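The following block contains the structure, expressed as structure tokens.
Complex shown without one protein chain; remaining protein chains in place.
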Amino acid sequence: MKATNKKRRLWSLNQSGDILAITGIIILTVISIMAIAAPLFSSWGPKQIDFSAFLSAPTANHWFGTDGNGMDVWSRILYGARIDLSIGISSVVIAVLVGSTIGSIAGYFGGWMDAIVMRLTDIVQAFPPFILALTVAAMFGRDIGQLVLAISLVFMPAYIRLMRSEIRALRQRSFIEAAECAGNTHMRILVRHLIPNATRPILVIAPLNCGWAILTLAGLSFLGLGIPIPEAEWGAMISAGAADVIGGRWWTSVFPGLILFISVLGFNLIGEGFLERSGQRS
Amino acid sequence: MRLATLIFRRLQRLIPVLIGVSVVCFALIRVLPGDPILLIVPETATAEDIERTRIRYGLDRPIVVQYWDYMSGVVQGDFGTSIQTNRPVAEEVRERLPRTLELVGYGFLCSLLLALCFGFISAYRPGKPIDHSSRMLALAGNSLPEFWFALILILVFFGFLGWAPPPIGRIGTDIDIIRVTGFMTLDAIITGNWSALVSALHHLMLPVLTLGIVAMAPMMRTIRASAMEVLNSSGYRCAASHGLSSGRLFRNYVLRESLVPLPVLGGLVFGNLIGGSVLVEYVFSWQGFGQWALRGLLLRDYPVIQSFVLIIAGFYVVIFLIADVVQAILDPRIKF
Amino acid sequence: MKNLSKNGGGISRRQFLQIGTNVGLIMAVAPNSAFADGHKDLVVAIPADLGGWDQDYLAFDLVGLATMKNCYPYMIEYGVKSVGDAHVMDTENIVPVFAESWESDSEGRVWTLRIRKGLRFPSGNALTAHDVKWSKDRAFAAQANVAGIYRMIGLSEASQVEVVDDYTIRITQSQPSSLSSHIQVICLYVFDSEELKKHATSDDPWAKEWATKNPQSGGAYNVTSYKAGQEIVLEANENYPLDQPRVKRVRLQVVPSAANRRLLLEKGEIDIALGLSRRDIDDLRSAPDIKVISSPSNEWVFMPMSATVAPLDNSKVRQALAHAVPYDAIVKNVYNGNARRSTSPVPLDMPGHSASGYPFAYDLDKARQLLSEAGVTDGFEVELAVMAGDVEQERIAVIVGNSFEQIGVSLKISALDPGTLFQRRTEKSIPLQIASGQMWVNDIEYLLATSLTPGGFLNYAGYDNPRVQEIFVELNTLADQSSRAKLFTELQDILADDVPWLVLAQPNFDLPVSARVSNWVQPVDGLFRLYYLET
Partner (left out) sequence: MNTTGLKIDELSVTIGGSSANTSVLHRVSFTVAPGEVVGLVGESGGGKTMVARAITGQLPTTAHSSGRITIDDEAIAGKFNHTHSAPEILKAALCFQNPLTALSPTRQIGKQIVDRIVTHSGVERAKAAEQALSILSQMGIRDPKRRMEVFPHELSGGMAQRVMIALAIACEPRILIADEPSTGLDVTLTRDIMKLFRDIADKGQQGVLIISHDIAAISATCNRLMVLYAGSLVESGPTDYVLKKPAHPYTAALIDSVPTLYHRDDYQGPLQGSMPQFSAPPVACPFEPRCSFAEDDCRSGSPPTRPVSDHWTVKCFHSESAYLDKYDQWDDTAVARNESTINTNKIDSRTKVKKLIELQDVDIAYRTNWGRSSKRILKKISVTFNDGESVGIVGESGCGKSTLARAIMGLIPPLSGQIRFDGIELAKQSPRQLRLLRRRMQLVFQDPLDALNPKLRVSQIIRDPLTLLEMTHDEKNTSIARTLGRVRLDEQFSERLPSQLSGGQAQRVGIARGLVIDPELIVFDEPTSALDVTVQAQILGLIKTLIADRNRTYIFISHDLATIKDLCDRVVVMYMGRIVEDGPIELVFNKPSHPYTRALLGAVPQLREETTAETVYLKRDLDEAATELIGCALAPRCPFVEDKCNMDQALREISEKHSVACWKV
């Protein structure tokens, strides 16, 4: 495989994986820009009440209508992106950092440390992911920090295991023996030789998990366990609006659901693209 | 013999996990804020009254004693008594669990069938429009918030088209059914109550579709990847080059081998469905296990929370045990 | 015996019923009259089965309490008065039911209960003073519901309840109390002691086990069929000492989903749907063949402010906040107009209520001015606790928060689940919270006891004013109505200055029923009385 080959692979869009990933990145970039520059796109604040328009249908003033609190749905969607995206991403980032650190140490040193870590992950993994998030969130509370921890706790065992098995597989490779022969310390072998080679599968699944984290957050909010009112958060918006659908007031939950769907799709597209490129199975 | 070894090994691992789960849960709910006793004593109660109630529920004893007491009950099938409702937890579980399992079971079946169809079609026609569209469909399904999707389905199929029954409960309100197992469709078949069966299936339609579509993607992706791998494997190419008919090739050389990675993934998907079912049940007023547990969690009903956690964990671990066994049956190479 | 007070506290009734049930999500469903030919029975959809049949040991369970109210023999009961079109229970007028008479000595300390003769339980056992005595002994032994509430009127020992003869009971309180009758309305229910004794064991001398699982009867209605988790059938008690109930048979059907109850009501299959959301009820107002019984109620929604957390410990700050609540917006936007603005910490309709108790109107300038008088110039952040999942509380929080923001007070709204909320209330660690409730004893003395004196279980604010305590002590033994009224006014003047809580609204009681149901009597305690209903 020559350098030119490599280059072509990086930039060619022939592979459908790249197209998927780039579509996903575009979607998320657009949503992020709109979230960051939200005041430019909406004249209403996310918690601003329009006392003259409770549950108003979409109008020129309120593009996506207002909800039962008289708040503008469109601007809540925009500001909601800040919370949803940042919680989704930060919980995965925490899970990746903590999980891969623990996993690489357990995988590298093995022995009793490994055994204990594995039994602990067994315990955490004895729950379906959403149920775990639900239980932890219901028991701990509804602060943003606690929610991030609850969601990242769900992912952590997977990253621990993934990193551990990657490290263990890499340990069998002769370049690690070579590194040992070259007089590297354990720390240096781990940091310089093992971890850089073990990150790829983790990076591949991280976007998928980001999407899942956002869905989880929204699901918790839907059950009333997520971010409390009046913060703008998509899941809570859908939940609050779900009851309004009865009277035909569909806009309060259909629009937030749509944006939630699109952003999760964005993450999933990136993840699927990465998966395809790395030729791995889920 | 090989399977017996497998099951034995897994059980060996399962029991410490369950004990660990119960210990962690037991300790956590007692450490965290929220006191179930305050929720049931009258507000006229003095500190002594509260203490007395606490003693009545045995919550004053050292946590280790409480744990021992609870676990020795569990071993005998006694999951304690709900602090809130005063009913035996086991009884409430018997009532609630079948509802959820029925929903999740059909949902899983639905997503499995969809995944098998689309997965194999995709694998046999990689890069073709049918491949792209079924993958996009799966990806989109995977990105849907299930509770929202359920709402949209209700809006369309019940609100506009009128094809679906009202999203309330598991069966028409005008239909009587004798409860045998708690599984609505099963009970209808056992008692030969065909109108109940039709009604139950009708009510299952939308929630099952919701779960099926949402959970399909990972299984489809795996089947597709695995089938493509098999189709490109030298094992398959060898058989194909030796002139076997395509039907025989699919049955004997593609199907089984492609399904090997599925059981373990299926276990994960099943878990996701159990999680998702909490949300979907909420939308369809299903009155299932998850909602029961949620109420227990919010009201800090210790025996309910403990039992929920233990049952879910036990159930989930058993799902994976089954998955492992199925995988071992499918793939003779797996050793333990 | 929770019913006395729980409503004043944590879980609003509707909220409680909704946990584990559902938000309703049906689009408009055309009534499908498959069952249109009509049924003679009155059918009531209840959200959950009752938690057990033993009132002495029952946890807080509104369905259970309501059912028992209709089928346990009660010695005395409130009368009924008409207010406009509505019938409401008259707390001033207490009438004997199974009792022949209910009298006290002049001091109000020793009470004599005479029981009607010839009363029988459904088992055939005669109802005598021994049953009453045994029942109250049992209540003291239970140390649960009744025992707790009895302490308020100076009853703490089983020996204070004595059998005089087969049909006479004497109850001797350690102190006189003007609340005695109110409390005895709630507590004087009777078990079939002969029957229960049969099921007692040495481990379980009060037959708790048996009583939990088997319906108790002998009141206005007898339980003739009980299918756990599905249906309770009540039939009119032929031995009821007063007029026979007009509806002979009532079926209480367990329909857990609120949406389902609503649907069944719309289809005409049930007559009364309990536990519907305000939104459902609003939608049902326009539905055919359904009427929504709406009457002013004594439920009130308020926002206790911790008197110990800075800067809320400054009464000027509390007054400022009282000027920053958009009261009318709450009534209009949260309750759709079906609520009254209350004008005193003493609820509307409570004897002694005075509008001087809460001289605050929505006036942000006044609020800012008061804040700066209090020396709070930079604003502050404060936690407002609401019950998680309670849509109305959340909406109030949003509206109030929006308004507070304009005077520089930012609210950190925390939605707490019941377990945590109650614990924190006990710890008195919540600066601001929204609470709602119903004073079941419609009396300011009771209000003081529960909400405005240290140790009062509804005193979420941790309110402590020596003068208020003195007033409370005076009221304990004061029977003269005009002197009481004077103290009531003084009290409300003090409260107007102290502002222990923000008075938000007093929502109406709304119950959707089928068109054929009439003669609903609005219960003062939230427990429906089937006895009066007609179809």
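Should a chain be cited, it is by its letter among A, B and C, assigned in written order, with residues numbered from 1 in that chain.
Heads up, the rule we're going with is that a contact is a pair of C-beta atoms (placed from the backbone, for glycine too) under 8 Å apart; a residue touches a chain by one contact, two chains touch by 3 or more.
Small disclaimer: the values here were computed from a predicted structure and weren't measured.
Though it is not drawn, the left-out chain touches A, B in the full complex. Of the options A:A179, A:L208, A:L223 or A:V264, the residue whose C-beta touches the omitted chain is A:A179.
Contact with the chain not shown here comes from a single listed residue; of B:P62, B:G77, B:G192 or B:G243, that residue is B:G243. Residues of chain A that touch the chain left out of view are 1-3, 6, 110-112, 114-115, 173-175, 177-186, 193, 196-197. Counting the whole complex, the residues of chain B in touch with the unshown chain are 124, 231, 233-246, 248-249, 252-253, 256-257, 260, 330-333.
The rule is short, and it goes like this: only the chains that are shown with their structure count from here on.
Shown here, the protein chains touch in all possible pairs.
The distance from the centre of chain A to the centre of chain B, each centre being the mean of the chain's C-alpha atoms, comes to 23 Å. For chain C, residues that reach two or more other chains under the stated contact definition are 23, 25-27, 388-389, 417, 420.
For chain B, residues touching at least two other chains, in rising order: 33-34, 151, 155, 282-283, 294, 297-298.
The part of chain B that touches chain A in the complex is made up of residues 13, 16-18, 20-21, 24, 28-29, 32-34, 127, 132, 135, 139-140, 142-149, 151-152, 155, 217-218, 221-222, 225-226, 261, 265, 270-276, 278-279, 282-283, 290, 294, 297-298, 305, 309, 312-313, 316-317. Contact residues of chain A toward chain B in the complex are 16, 119-120, 122-123, 126-131, 133-135, 138-141, 211, 215, 218-219, 222-223, 235, 238-239, 242, 245, 250, 253-254, 257, 260-262, 264-265, 267-269, 272, 275, 281-282.
Residues 1-2, 4-6, 8-11, 19-23, 25-27, 29, 34-35, 51-52, 57-61, 143-145, 147-149, 151-152, 212, 229, 256-260, 263-264, 267, 269, 388-389, 417-420, 422-426, 450, 457-458 of chain C touch chain B in their complex.
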